[in-house]
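Structure record follows, encoded as structure tokens.
Every protein chain except one is present and positioned as in the full complex.
For subunit A:
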Amino acid sequence: MTITPASVVSARNLGLTFETNDGPVNALTGVNLDVNKGDFVSFIGPSGCGKTTFLRVIADLEKPTSGTITVNGTTPEDARKNRSYGYVFQAAALYPWRTIEKNIALPLEIMGYGAADQKARIERTLDLVNLTGFGKKFPWQLSGGMQQRASIARALAFDADLLLMDEPFGALDEIVRDHLNEQLLKLWDRTNKTICFVTHSIPEAVYLSTKIVVMSPRPGRVTDVIESTLPKERPLDIRETPEFLEIASRVREGLRAGHSYDE
């Protein structure tokens, strides 16, 4: 096993089996994958395909039961202890008793940043997610889309190079989602981060990614890895181009090959 220096996440024959009362469940089997620095990788598949589980393994929220995985060249646990990734959950998970800026300050307080540094970082990340001026608001005063942007700001605040996003826009309506997708691409371009993005939307995956990982359930596994040929500059109407539709149809084929459309 060789790890190229540019590899941020590298999984070899990775497996994870949950022991449940109904017997073992193979959440992941034989996953081989490399995520390189600066990649935008989407994980797509139906529920139960292990895409979220894989993301949680990277984040050291789950322990694999077989195979190896490295994050930034170390174990996921060390990577977590080095605070080398920011995690964005399905729900914003803002602490309701903290204002938006205090929520963004939460990881900074925990990691021991100074007061002046905290203030500068809050300002910068609020600007990155277009929430300048909303710092003093409490979460309930913001819309769902704005809350999720605040949670992205929180994940960006401590400058981890890797951003792990678990269906961050899944609960939002399509118009807000389009808008946030566009903003996320700009943010990725500006910050040069590596992003792992879990989704169950084919257009979202194709629009955002440089690499699309197609997964299938029972057992959870990778069925196809598609390198996107789309340019880095992507206006929203790129989704009507033949090139885009061709990639989308390859993703759909990959899902079908993995029996994701079976009843």
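Remarks
Keep this in mind: a contact is a pair of C-beta atoms (placed from the backbone, for glycine too) under 8 Å apart; a residue touches a chain by one contact, two chains touch by 3 or more; residues count from 1.
What we mean here is this: contacts and distances are computed from a predicted model.
Chosen from "ABC transporter permease", "Xylose isomerase-like TIM barrel domain-containing protein", "Carbon-monoxide dehydrogenase medium subunit" or "Nodulation protein E", the protein name that UniProt gives for the omitted chain reads "ABC transporter permease".
The chain not shown here is touched by just one of A:A91, A:L172, A:V225 or A:I238, and that residue is A:A91.
Of A:A6, A:I110, A:L236 or A:A257, it is A:I110 that touches the chain left out of the display.
For subunit A, the list of residues touching the undisplayed chain reads 59-61, 80-81, 83, 85-87, 89-91, 93, 95-99, 106-107, 109-111, 138, 140.
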